[in-house]
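Missing here: one protein chain of the complex. Every other protein chain is in place.
What follows is chain A.
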Amino acid sequence: MSLLAEKTPARTYAAHAKPWWQRTLMTRDAAIIALLVVVWTYASIVILNFSDPITVYFLVLDVTPILLIALPMTLIIITGEIDLSVASVVGLSSVLFGVLHREGVPMVAAMVLALLACAVAGAFNGVLVTRFGLPSLAVTIGTMALFRGIAVGALGTTAITDWPDAWGDLVQARIGDSQIPLMTVPLVALIVIFAVVLHFTPFGRGIFAAGLSKDAARFSGVNVDRTKLILFTLSGLVSGLAGIYFTLRYGSARGDNATGLELQVVAAVLLGGVSIFGGRGAIPGVIAGVVLIGTIGSALRLDGLSANIIQIITGVLLIAAVIAASVLGWTGRIVGTYRRQHSSDEPSSKQSPQRKRSE
């Protein structure tokens, strides 16, 4: 908090002193998107086959689960909370879907029931966080084990692999003759919905407000608890969707599906410029973050590098991205102080008269 308070004056000053195009281009979002463009260009030139449409096809299919879950995760982290149970909900969804299918429930009904259960699982997190006032980090570490345990407990080490081909084909289908997966359509629709809700609605402004200051948000009429409850429920629902996608794409319902995915999602979201302190972040940056991680993965794989190097690079990028933010903060403050001391026509600031006298 004290950190934020310190930063604000320099930031506001710097932001208003610059023309709009500089303000747009100097954001974290723009930086990460620029990095993505650089990596894409480089990979297309240097790595054989990277610019093939088929690469893009597999890239989209591979990043879909992370992209899906990253959307509600972004909103949750902006409110200052976190949901580590998402990957376990993926497993839960997969197992429920599988078991219902095995018991002869029609596909669509099985899907809906599994999604409902996942929404309930998400709401359970939300209730523990909002009604009981518990820290979401601790709660979701608990439910991460709980949901995964239920998923693994229900199926053991067996897998349900008996799926109608038509559904698997649908998930992997392309649009017409292009190499664009059909899944892109609902995916883009979801991205647009989340972006509009977060950036253009009162509910979205409430999310930012809740993350910046819970009390201030409450006083200005935002129902912080309800907002968080909705977000956690949404996170469960979307993770359930990812679970169904996972199941159909690989034709296998397993309790241990998507183990460890939660950390990848959090890494992608933070890489996309969302502040872990809450209150800052945007959907375009997050999409770029997810695609960046996916691109580096597939580019390096095509280049013959091992998955381990990708893991190392992911970690380094994550740390570099968050540290860059605070380093930029320092330089911003230093530049701000410098300008305040050296400009004579600066709009009146409380500190400037004293400073001038001392000079």
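Note that in this section a residue touches a chain if its C-beta (ideal position, glycine included) is under 8 Å from a C-beta of that chain, and two chains touch if they have at least 3 such contacts; residues count from 1.
One rule holds for everything that comes next: contacts and distances are computed from a predicted model.
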Listed names "Cytochrome c oxidase subunit 2", "Autoinducer 2 import system permease protein LsrC", "Glutamyl-tRNA(Gln) amidotransferase subunit A" or "CRISPR-associated endonuclease Cas1", matching UniProt entry of the absent chain: "Autoinducer 2 import system permease protein LsrC"
Candidates A:35, A:107 or A:146 - the one touching the absent chain: A:146
Options A:123, A:191 or A:266, residue touching the unrepresented chain: A:266
Omitted-chain contact residue, chosen from A:35, A:61, A:99 or A:134: A:134
Residues of chain A (touch criterion as defined above) contacting the omitted chain: 2-3, 82, 128, 132-135, 137-139, 141-150, 152-153, 156-157, 255, 259-260, 263, 266-267, 270, 276-277, 306-316, 318-319, 322-323, 325-327
